[in-house]
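See below for the structure under consideration.
With one protein chain held back, the other chains of the complex are shown just where they sit.
And now, chain A:
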Amino acid sequence: MNIDIPLIWAGVIAFGIFMYVVMDGFDLGIGILFPFFKERDKRDLMMNSVAPIWDGNETWLVLGGAGLFAAFPLAYGVVLSALYLPLILMLLALIFRGVAFEFRFKSKRSRPVWDLSFIFGSLVATFFQGVVLGAYINGFPVENRAFAGGPFDWLAPFPLFCGVALVVGYAMLGCGWLIMKTEGELQDKMFKLMPPLTIALGACIAIVSLWTPLAHEAIASRWFDLPNLLYFSPVPILVLASLAALLRSVRLKKDNQPFLLTLALIFLAYTGLAISLWPNIIPPAISFTAASAPESSQKFALVGVVVMVPIILMYTVYGYFVFRGKMKLGEGYH
């Protein structure tokens, strides 16, 4: 049997982006939740809960970019050119977010500035990631191996809605993370915030699930033609089950379950999108096979992935293990 290397690469990219969404998702979420707390010690605690790991989390975004460059250079060129403005805005926002980790503790007078930098950096980066996702789902016109649309194609209702939806999703990941990592007043507040966020995310998922098949015939037939309907029906059912379990875990004040169930929800939503778009890497018409780099490139880079990703995951887990456990309120610094 031949090994389908482009397929493996599609899987690797999907995995890398998912890792990014989950991992940078919760630390961007913390930035989005910052405005809910005014007290400096709580803000310090929130930031410190991700300070040792945010950099590693963001590296998955770089892997997504580099992997796409290596395995599907056509997609890298077309998609990134098409999303020129939202991506640049996202990258600039990530600068404000990233340096806030370093600068915020540097100064007393300008601390409010870096608080704002952290909040708006996280919010804007997340929003434009959602916009990028929405525009990607909508697809790109391609002529002669180059993007053939306009610079503001992404400025449409669906991508903008996806921007808002992702803000809700990341806020929820951040909320779940803080429930897990904190206790007392901060955790209580997060428990209160979780149910409305859960309902909002459920609504967002529902709207995207209706909007995409209505707007794209191919997506409608992917989901609703028999026998696909049967194969894919577990996805929405599991979404509903996770939503219910999440609300229940919050009611029972569970520490870890809200975060894990949020992860499950994000995973299901991600799977749903993968089902909708398969096998295109440049929707609506260019498949990952058509956009593949030469086999030699994919093989060479894949060796690195196969050898390195398990090692990366090991020391990533180790890093999280070192900084495990609850953060204590008021015990940061003063």
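Methods note: a contact is a pair of C-beta atoms (placed from the backbone, for glycine too) under 8 Å apart; a residue touches a chain by one contact, two chains touch by 3 or more; residues count from 1.
Note that in this section contacts and distances are computed from a predicted model.
Going by its UniProt record, the hidden chain of the complex is named "Cytochrome ubiquinol oxidase subunit I" among "Cytochrome ubiquinol oxidase subunit I", "ABC-type sugar transport system, periplasmic component", "Nickel-dependent hydrogenase large subunit" or "ABC transporter permease".
Summary of contacts with the chain left out: across A:I5, A:A51 or A:L116, the touching residue is A:A51.
The chain that is not drawn here is touched, among residues A:V99, A:V164 or A:A290, by A:V99. Remark: the residues of chain A touching the chain excluded from display are 44-45, 48-49, 51-53, 55-56, 58-59, 61-63, 65-71, 73-74, 76-81, 83-85, 87-89, 91-92, 94-96, 98-99, 101-103, 105-110, 145-147, 151, 181, 293-294, 296-297, 300-301, 304-305, 308-309, 312, 315-316, 318-319, 322-323, 325-328, 331-334.
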